[in-house]
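Up next, chain A:
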Amino acid sequence: MESLLVLVPLAAAMGSFLAPGRGIASWGFLTSLAIPALAAGTAMDVYQHGARRISLGGWAEPLGIHLHMDGLSVIFLIMTALVGALISIYSAFFFKRDTARHFWPLWLLMWAALNSLFMVSDIFNAYVVLELVTICAAALAVLSGKTESLQAGLRYLMVAMAGSLAFLLGVGFLYAETGMLDMFMLSWELQGGPVAAAAFGLMTTGLVMKSALLPFHFWLPPAHGEAPAPVSALLSALVIKGSFFLLLRLWVGVFEPAGITSHAAYVLGCLGVLAVLWGSYQALIQPRLKLIIAYSSVAQVGYLFLMFPLLCTVPEAPWAEKAWAGGTYQAISHGLAKAALFLAAGNLILSTGTDRIHYMKNIASRLPMTTFTLGLAGISLMGLPPSGGFVAKWMFMQAILESGQWWWAVAPVLGGLLTAGYVFRILGYAFLLAEKEPRMLPVPFVLEKIPLILALCSILIGFRAEEIIFLLQEHMLWAIEVEGDS
Partner candidate 1 sequence: MNLNFWLPLLVLCSSLFAGLIIFMLDESRSRLRTALNLFAAAFKVVAVHYMAYRLLVHGEMHQVGFSMGLGFEFLIKVDFLSLMFLALSSNLWLVTTLYAVGYLEGSPNRSRFFGFFSLCVTASTGIAMAGNLITFFIFYEFLTLTTYPLVVHRETRQALEAGRNYLWYTIGGGSVLFVGIVWLHVLAGPFNFTDTGVLEALDPAHYSTLVIIFALLIAGLGVKAALVPLHGWLPVAMVAPAPVSALLHAVAVVKAGAFGIVRVVFDVYDREFAAGLGLLEPLAIVAAVTIIFGSVRALMQTDLKKRLAYSTVSQVSYITLGAAILAPFSTVAAIVHLVHQGIMKITLFFCAGNIAETLGLHSVRDMGGVGRRMPVTAICFTVAAFGMIGVPPVAGFVSKWYLGLGGMDAGLEWVVGIMVLSSMLNAAYFLPVVKTIWFKHAQKKWRTKHSGRFEAPLTLLLPALATASMSLLAGLWAGWTWSPLGIAEQIAAGMGALP
Partner candidate 2 sequence: MIFDILSILLCLAGAFFFLGGTVGLLRFPDNYSRLHALTKADNLGLGFIVLGLVLASPTMPEIIKLGLIWLLALVGSSSACYFIGNYIYHTPSQEEE
């Protein structure tokens, strides 16, 4: 089942490369039918039987590469499956044929790589998979062929390459210290010490560069803002999460047990808070819808990093579970909401030909569905109840207050306000009467519905948090160690 999560999109990628004819989108359709089912199956499996791992090629630790599924992985897998499938359907209607020919193989390859990344267990394998994601993402980012997107894509590629190399050097340090590559073996082999600390610093920096945390966020807005809408959605909703997922895995699984995370965690937390404030502020002043959404990603990524000071500073902290659940929830609800926003922006561009918000007047009555989508996704971003974002904020806030590190509360409170500011700035223009009726094209039915579904999902996951949180807390990374030992 888990292997199929990688095999199916890869097969479809090859298929769409070898047969780029008229029906190229059917490869994407087939995959988007299969993957959610497979992901759900995997999730059920983990939900019922707990975390599990498979050894690829039948080679046991420490020699072989493993795939590891636990609560965290399956939640990211399901999010990817859902978002990926919906965006695939959207793209099938969005791209013309000569662009589709380039889009599908790259996206399907990237999908496989993302699925593989969320099951990763081997740190060098993680590097290869990350690079696969990077190169696909960069190629997709330049899909429109415009000069700005080319520049943004190259900038992203170079930052990501530098990040990967730092990560790889860190892998080397870990290997030099312990002589192994499997994260779960490392988690009980690795002791503190200067070598481990160097590896920790390098890997963290590398992944932080790829996740666009504050000082390294500069590549994100142009790359995400200039790409075609479905690609922006993929990049923002999924690709950033990939490197963040790996970072989380490494910190919680490998470095926290080795006891070298505490000071760095505060640094990451501070950067996170700054990212929330700076990103939201930038989003407030951008003239274009897609740039607003892209800067909002910068801010939302900042939220994610609040997890680290709450998780990794005090060992066995009672609030860790809440921070853990809050961060993960933030990641998935942001994924869903951001995909919805970018796709809605895509619809807007289709209809009006621009995404400057000054030209967005009166879309509330002309494109009510799209406006509604923007609003719903905005609610989740703001963290208003009942939505996925609210659950995240609730959990975070509890963890923050319980831990006594009350200063982190600045981010959810002020960030929420600023988010409301830019969301309603968009909606404000949407409600504004236009002086003269703008020329608008109708948007195809499917293209209007898909972002709405995504936005609804981001709201609905706030209603049934129980199972997800159970999955996260019962099958946490550190709960599996004993089983992995056998």
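The candidates were selected such that all candidates are chains of the complex that A comes from, given by their letters.
As a working rule, a residue touches a chain if its C-beta (ideal position, glycine included) is under 8 Å from a C-beta of that chain, and two chains touch if they have at least 3 such contacts; residues count from 1.
All values derive from a computational prediction rather than experimental measurement.
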Selected partner (touches chain A in the complex), from 1 or 2: 1
In the complex with candidate 1, residue positions of chain A that touch it: 362, 364-365, 368, 375, 379, 382, 384-386, 391, 393-395, 397-398, 401-402, 409, 413, 416-417, 420-421, 424, 427-428, 431-433, 463-470
